[in-house]
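Beneath this line is the structure, given in structure tokens, with notes to follow.
Removed from the display is one protein chain of the complex; every other protein chain stays in position.
Here is chain A:
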Amino acid sequence: MTTKLFGTKVARVEDQRFLRGQGRYVDDLLHDDPRLLHSAVLRSPHAHARITDIDVSDVLDLDGVLAVWTYDDLTGPMAEPLPLLIPHPTLTHGRTQYALAKDEVNYVGEAIAFVVAVDRYVAEDAVSRIRVDYDYLEPVVGIDAARAAQRLVHDDVPGNVGARMEQENGDARAAIADAPHTLTLDLDIERSACTPMEGRGTVARWDPDTSRLTVWSSTQTSTGVRGCVAAKLGLDLARVDVITPDVGGGFGVKINHPWPEELLVPLAAMTLGRPVKFTEDRREHFISSAHERAQQHHVEVGFDDDGRLLGLNVEFWHDHGAYTPYGLIVPIITSTQLLGPYKPLNYRVVFESLYTNTVMVTPYRGAGRPQGCFVMERTMDAIAAYLGKDRTEVRSTNFIQPDEFPYEHGLVFQDGRELTYDSGDYPASLAKLKELVGWDEFEQFRAEMAAQGRRVGIGLACYVEGTGVGPYEGAHVHIETSGKVKVATGLTTQGQGHQTAFAQIVADTLGVRFEDVEITTGDTRKMPYAVGTFASRAAVMSGSAIHLASLRAKEKALRIAAEALEADESDLEIVDGVVSVRGTDASPGTRIDLGTVAVLSNPLRYAFDEASKAATQFSVGDPGRPPVAEDDEPGLEGKDFYSPQRSTFANGMHAVIVETDPDTAEITILKYAVVHDCGHLINPMIVEGQIHGGVAQGVGGALYERMVYDESGQLLNASFMDFLMPYVTEVPTTIDIDHLETPSPLNPLGIKGAGEAGVIPSAAVFAAAIEDAEGFPITAMPISPSELYALRLAHADDPAEAAEAATTTAG
């Protein structure tokens, strides 16, 4: 029997290539092509202004410049606004930008003109020669200004409100009014961003000989880009191929599409008849891609003496920036996923999604969940503090119990489906976490540290993550006559180790050697039907599709082999790429390798090598029947799609022990523990890698990163010098991880997504631990030592006043 690979720590096969610098990213492509042209974009220096004139007359004189586009040069669909990708009935005032600004600009960084030149240096020289006249308008920066609505981002959007959405299960306000205890909290999260190592990038080549456009883009959805390019440039879909090469990280920002450059580059390539490249630089990434996370929340909660949530009423305000190309996905996720593993008896949530003159917001790893988790977990901690109970006890009281699955929340999730959890065992997860972090021994540790003049605190946070959203993914499995297995799935890869994890599934399902499996992702030539890689969906969606397609290929292989071996299909097994009669020795006539089966699957008229001779017309087939049966097709292939009824819900719990320096207010991580449940693990090493990366990114979001806009809408820290992504020196050197596996009943492999988990509880868990160390409420994240110091002063000056000013108030 072949060793089962599913569930084992197979080393990632892609790492050799990446670590040796042999990855091929968009910017590496066509590098040696002397015809390749480069582009640069003139971006708005103002957050809000009307464009009164654009003068490009100085540009074309410059040696090496081939073309410049402004809005006036765009025609047809290109002159229309970019798509609003995910409409929603409550998004009554959705707005998207133009590929190049028309009449006005609404954030610093908005594209105004597009220059194509022989190299990027000349293109940037040219950009600096374009003269734009602006009528400056007062910008709307930050949620407070958006809510105040003294100025409008878009004249035709009253109150700066793009959407208002409300959901309720029960009657939360009545339940709170009747509850024995109530609390209100105001909780804020600031902006951050994905900041992948590789920014955006697109290369396009128009082939006039075949009338075909090839676009390579650093995207999380090649099929999405393909659809947009074809529609905007007026091409038949069949004339457009989109290929996603190696991608240096996405984390959400590359699921938004099409970016202006994803359309302008192909347009330029077709117009100029030469390949064109755009590679975003770091400053551009900060000011013209997408951000996330900024939300203000107001919570009212009513509970009983045990801390049971009788009523929870959450209002929040979501800053979606200048435009809404990705709809309301982020706030919808916050509004539904903040429930976590808990079951408030009555729940109401209402949010407003607001325009500001800042970079637009699209999902960033976690996508609204970190905010939701922060809100719910801060509420749990406040209830525990109010009742004088252990924080884990209040959580346990509110957990959905293992026998309550599937659990229906009575709300609608981001995919338009009912919010129904499929499986989980939250009490078991919590027990593991307490053990892992040493929850019950912490007070002793605190006392020991206090004796040394050191201050420590512990926090925990729980989350549930809807993963594997639809609508579908597909896979195509092709067994070549060499016995090699070529697998294509349409979603993209940006570092998740798909080559490894998907090959594990194929090797197990089909019975072939892991080394013989090659996975292709994100290439519309190989698999034109696909959605994309986001929402922790690749393993669930493509993993399941690959499993199903492998089963189809296996079924066919067994049928052909049974005929060849004159055996019954049910007696056959496939091990290491060889079909044999189960229980027989290796005698000839009882076994046939898959390569030969592949030869036999494709009746040939012409032999092209030794192996193919076996499939020619005088060698095989029943002369009394057609060579390819009526319901069959040539080739040893399997193709299938996986389309689940709804998302599957992974969960996890994090705990952290921090030390806060009594003098400098520096925050140090002493221990970080994670209990994670994503159902069956395909590759525990990859899952743990995802958790490590997520935790590191979460440390950034909680303690270091923020987008600092000034009043005029300038982003003050648009570089890695001032946007403080943590270094390896700032993230925990070890992360203790334990897994629980409650399989999903929704897919054949029992798996759930794991991509975002590590980052979701960070703000919540660090706020809890710092609060525990310091003894005053932490209600806004991220937090820096300077801010912690300010809080200390506020609470030391006048403890009573500070307590009153604190946003946690008992009612």
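Everything below uses one rule, namely that a contact is a pair of C-beta atoms (placed from the backbone, for glycine too) under 8 Å apart; a residue touches a chain by one contact, two chains touch by 3 or more; residues count from 1.
In this section, contacts and distances are computed from a predicted model.
Name of the non-displayed chain as stated in its UniProt record, restricted to "ABC transporter permease", "FAD binding domain-containing protein", "Hydrogenase maturation factor HypA" or "2-oxoglutarate ferredoxin oxidoreductase subunit beta": "FAD binding domain-containing protein". Contact with the chain that does not appear here is found for just one residue of A:33, A:178 or A:281, A:281.
Checked against the full complex, the candidates A:166, A:306 or A:722 give a single residue touching the omitted chain, namely A:722. For chain A, the list of residues touching the undisplayed chain reads 120-121, 124-125, 128, 281-283, 663-666, 704, 708, 716-717, 721-722, 724, 726-727, 729-730, 784-786, 789-790, 793.
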